[in-house]
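The structure under discussion appears below in the form of structure tokens.
Removed from the display is one protein chain of the complex; every other protein chain stays in position.
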Amino acid sequence: MFYLSDSMIDNLVKEDVPYLDLTTLLLGIGDRPGKIAFATREPTLICGTEEVQKILEKSGAEVLQFTPSGSFLPPGTTFLEAQGTAAGIHTAWKVSQNLLEYASGIATRTKLLVDRARQVHPPIQILTTRKHFPGTKELSIKAIVMGGAWPHRLGLSETILFFRQHLAFIGGIDQLGQRLAQLKARAPEKRIVVEAETYEEAVSLAKSGVEIIQLDKFKIEETSLIVKAIRKINPEIKIAAAGGVNVDNVAAVAATGVDMIVLSSVYFGKPADIRVDILPTGGF
Amino acid sequence: MFYLSDSMIDNLVKEDVPYLDLTTLLLGIGDRPGKIAFATREPTLICGTEEVQKILEKSGAEVLQFTPSGSFLPPGTTFLEAQGTAAGIHTAWKVSQNLLEYASGIATRTKLLVDRARQVHPPIQILTTRKHFPGTKELSIKAIVMGGAWPHRLGLSETILFFRQHLAFIGGIDQLGQRLAQLKARAPEKRIVVEAETYEEAVSLAKSGVEIIQLDKFKIEETSLIVKAIRKINPEIKIAAAGGVNVDNVAAVAATGVDMIVLSSVYFGKPADIRVDILPTGGF
Amino acid sequence: MFYLSDSMIDNLVKEDVPYLDLTTLLLGIGDRPGKIAFATREPTLICGTEEVQKILEKSGAEVLQFTPSGSFLPPGTTFLEAQGTAAGIHTAWKVSQNLLEYASGIATRTKLLVDRARQVHPPIQILTTRKHFPGTKELSIKAIVMGGAWPHRLGLSETILFFRQHLAFIGGIDQLGQRLAQLKARAPEKRIVVEAETYEEAVSLAKSGVEIIQLDKFKIEETSLIVKAIRKINPEIKIAAAGGVNVDNVAAVAATGVDMIVLSSVYFGKPADIRVDILPTGGF
Amino acid sequence: MFYLSDSMIDNLVKEDVPYLDLTTLLLGIGDRPGKIAFATREPTLICGTEEVQKILEKSGAEVLQFTPSGSFLPPGTTFLEAQGTAAGIHTAWKVSQNLLEYASGIATRTKLLVDRARQVHPPIQILTTRKHFPGTKELSIKAIVMGGAWPHRLGLSETILFFRQHLAFIGGIDQLGQRLAQLKARAPEKRIVVEAETYEEAVSLAKSGVEIIQLDKFKIEETSLIVKAIRKINPEIKIAAAGGVNVDNVAAVAATGVDMIVLSSVYFGKPADIRVDILPTGGF
Amino acid sequence: MFYLSDSMIDNLVKEDVPYLDLTTLLLGIGDRPGKIAFATREPTLICGTEEVQKILEKSGAEVLQFTPSGSFLPPGTTFLEAQGTAAGIHTAWKVSQNLLEYASGIATRTKLLVDRARQVHPPIQILTTRKHFPGTKELSIKAIVMGGAWPHRLGLSETILFFRQHLAFIGGIDQLGQRLAQLKARAPEKRIVVEAETYEEAVSLAKSGVEIIQLDKFKIEETSLIVKAIRKINPEIKIAAAGGVNVDNVAAVAATGVDMIVLSSVYFGKPADIRVDILPTGGF
Partner (left out) sequence: MFYLSDSMIDNLVKEDVPYLDLTTLLLGIGDRPGKIAFATREPTLICGTEEVQKILEKSGAEVLQFTPSGSFLPPGTTFLEAQGTAAGIHTAWKVSQNLLEYASGIATRTKLLVDRARQVHPPIQILTTRKHFPGTKELSIKAIVMGGAWPHRLGLSETILFFRQHLAFIGGIDQLGQRLAQLKARAPEKRIVVEAETYEEAVSLAKSGVEIIQLDKFKIEETSLIVKAIRKINPEIKIAAAGGVNVDNVAAVAATGVDMIVLSSVYFGKPADIRVDILPTGGF
């Protein structure tokens, strides 16, 4: 299990409560004892409980029940409970709920999408791009991994992926073939991924010895044809489909027989609906 | 116009390119001159161009064409162009596109929602909660403001809003009435907002002198009834509707005559679709 | 109770002890056991003990006695004690003392000022501006709240306050009246505060429907006159007095019957005098 | 000239304007052109203009007139002017004014104090402790240096100063004599400063070979006696007076003939009074 | 070309000059004009000039001559010159020299090592581990890339490398074979690297279908034998030699015919010797 760092967690809390909780202060309820409980309202692959545990503890609360990120829970399941002061609970409340809702939303969408894809093509891998909300990579990556996907690229510094936007600078995709052997030798530990935008490009890349071909924004039927063509040329080549894949069309894309689907759609969408109950545990 | 701070912008770039751009380096194209252009693919209220200008300049590129955040553009409009080296352009590309797409997505959804609400009830105000993606408040708030909304609360430190989760600690909403005068006196500069969950609570709050009543998750028809009831009690009371309002139901909610709608739905959803063209400007 | 974040506390300690404690190292006393005790030397509303507890614990010391921020203590009261090594105690000493002295100085001045104002006009509220020492908002706001005041504005992002420096851009204060209804409608959750610099302006603002009028740098007798005039026009209007109010003149200002006093003077002045005793608890 | 770092300056601006300037936005004046001018209201040793220049430029304004920190100006002198948009000017305004007022307040108090001390004892040095407001060392140190003082210690990591709180761990000040030669040999580049609290201690330290003796909280007449006694023992020993020295008693302390005065009082007190004028430069 | 971020550069400068330059201040030479020039003293692959340019500019100096990182220069070559004030030059001096010396040291050692390896086995790749000085990854990675190497792994988040310390948790290296197909399917975009510690392990891994085998701390002659054995089993397998490779033995290791050498030795060692000349350009 990996975690957001302490300083990132501090920043998230300060983003929501930079100085004081005016409402709690005005009511004068800060010192009263209470309980906070988080529960699912829909089937949810929860994500972020490790971070919320830290937020609660930093707010002086004691965690009574804990469920790790990655657990898939039916609606109505209480998965995290803590007791503390009203001040501590109200400080932790929304940032915790928010963190759980966004992270679990991503994780649950990912799981749904992975499940649908695997139902029609069990060995398929779902990979997510770097197109998450800027500034949220730590939490977004944790969430997609919990949901069963894998990061396609964390950024520009660890993977090699040729887009047409790179190849334009060497004179286009046709120039790649001649340089491929040299490029592969230069980066023996990396797989080189090349994006194809037409049937012809894909076939040409397959013949030139590219190991992974990423099909960009092809129609389903085109993808099927290309997969067959590539398999005939070299069954070892891995094929990724990318561009506009979401929960509605993922099964159809998976059915084309591609090895991987690269997508961003799990990163956005409705956050999970997490119910939060806050109750006093003392008198008035 | 307000901006993300330089250090936040540095962080966003480093999140995507922590060390080097492996692909550009491997291809050896870093020093070649090129152009990058950003264009709309759909009607878009663009947001984030000020930040992208900084990212481009930090990457050594020169901005040739600039359009400020807040401009509403038809599809196919090029709104930002720069020239630089391939290395600079590729470093700036995705983080810029991503920032523009998420921010413009929020801004455009906000504008659409504001427009629909104002069509049926021109004086209505759209306010957004603090339920944005954790860690993105700077950009999210900029985007909703560009779209015509206003932040409901930035966090716990500047507004007073009594939820039942606060009132539970003083013995419930009924106890509020007795203390209201004293609470108002203690915070004369702030408006006190109280959340009501039933018709009875709303009426009782209206009678007790609350200035702003926030109706939480009421049905449309209930909201209409309550608005009428409250107006009869005191036409000066401002009424906010909150809970589950989105672009599909906002007109119906606005038609109930509430003064404000408080919502989170603009914060998430599909990012705007921004086209990016990258082209070499020299030979090979 | 709210706290400085861990990373802010780390920064404060590193500001005083960036690398090592040369003196303790040279003497070779680092491992010797000892005690540190903090006590008041004058009547003090202490503030910052939560942060000092964290500093002491981060320095490896164990807190033996603790008193929460907000306690008003007579001279000679020991309110915080810890035991640890000489190295830990010396690392924590000055930054802890300093933090307590500055924060308690602000808190105590605030309390004194609030007390004096309330003695002559019990319902009055003391509000503090954003004119604290740059970079100290977290601690400064905590301190004034402990002392019984309230932040007037945390910054530019959560309140609406028209100074003449804004109105100049629309053609002066006279232009405001025409636009007021529209401005109020646009920000229904916020109270709009307008600064008046003359009797005529104040009266004119009162007539135009402004909810809160902030009188800037008026003489006591003028303030009294204006308060009466405004009350006659509309007793619901809240009146704030601002500009040069301090512990010496606060009672006089309060006696004018204003609802609020807005001031900065509590932020600066002599820090509280906190006695620190450090004693070895072992032999030599 | 030394400066606050860019990231510190960003933090100061964000502390005051974390997201947007609500007032300017509501008024819709953001794009209008204007001017901002800073002027003294009293004799002021200005400090912080380099940082304010950066704040103004980061806010998109162009600096028209600039005066460096360290200039001593008569009342009514305009020392910094810039032009920009109303949005930029209002974003920069208060944090700039605040930074100038606090820094110039410290610098001016320091100059006054240095001047008074030097009038009676020209070679005297004024040194400031590390008892500034926690979190403000960069600006506070810049200000006292501009005023003619010198930091006594920046923190624990670069100087050696034995307080009784250290000596307690080796059995008291009497034990120091025996170890002094060894301690001096161990730190040949540093001067060792030892604090004395009684006449006897001071004399004993002088005889034992301490190079700098810091007299803690002695009365003026005691200080005079001790200075004479020490000079007789060894005229090379430097003597510092510390504890409660401020602008009122500094001349008397200086007259005792000590070499240095160590004090904190310049760090706090009334900020300088800086007048800020903001004016539109276009029509309406 | 990639750069350290602005905030990292700010941190490096503040590490060396946290508050002020005492010596320059004491001498009173801060405002005098001067020049600073950096030159090689030995054959040097310079690295870090982009960062030093920023440091100089942040210190108010103007860069007159600039040479990009990656240039290989003979001794006595002046590669960077700037003019500014004595204060600016002295602030920038040591942190700039230090940054250039450490980064160029790494880059030059890397180049030397790459050259030696390529002389005996031209297609070989030199890869560097994550064993750089903690906290220096940005600069260290830039330096090895300038020198012609490539990062083996940036950290744990982007590569898959099975050490015995992982395999122990599944029952040892023998268990890997059975799971390999499944592991490869799960991470189709990544190459899986497995470390072998004996001849038998290496052969067994080769037979089981591992794509990259990393030989850990083998003797030269053993490595030669294993390379031959693996090539016979499957010439497509890539072989990396790791453990104790440095400039003295790299040619011998390269001569074994491995595809890659993984090493850390370039990260440490003597910094490059960079001459810095500082001269006044005005009178006295």
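Think of it as A, B, C, D and E in the order they're written, each chain with its own count starting at 1.
Following the convention adopted for this analysis, a residue touches a chain if its C-beta (ideal position, glycine included) is under 8 Å from a C-beta of that chain, and two chains touch if they have at least 3 such contacts.
Keep in mind it's a predicted model, so treat the numbers as computed, not measured.
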Contact list for the unshown chain, restricted to visible chains: A, C, D, E
Full-complex contact with the absent chain, from E:Arg41, E:Lys131, E:Lys207 or E:Lys232: E:Lys131
Candidates C:Val17, C:Ile46 or C:Ala61 - the one touching the absent chain: C:Val17
Absent chain, residues of subunit A that touch it: 1-2, 5-7, 137-138, 141-142, 145, 151, 154
Contacts of subunit C with the absent chain, listed as residue ranges: 6-7, 10, 13-14, 17-21, 25, 30, 58, 87, 91
Touching residues (missing chain, whole complex) on subunit D: 123, 125, 127, 150, 152, 154, 157-159, 185-191, 193, 212, 238, 240, 259-260
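As a working rule, only the chains that are shown with their structure count from here on.
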Neighbouring chains common to subunit B and subunit E, by label: A, D
Angle, in degrees to the nearest 5, of the Cα rotation that carries subunit D onto subunit E: 120
From the options B-C, A-B or D-E, the pair that copies B-E, where over half of the contact pairs coincide: D-E
Contact-richer chain pair (by C-beta pairs counted) among B-D and A-B: A-B
Centroid distance [mean C-alpha coordinates] between subunit E and subunit A, Å: 31
Subunit C and subunit E, separation of their C-alpha mean positions in angstrom: 50
Multi-partner residues of subunit C (each touching 2 or more other chains): 18, 137, 154, 157-159, 186-187, 190
Interchain pairs in contact, sorted by label: A-B, A-C, A-E, B-C, B-D, B-E, C-D, D-E
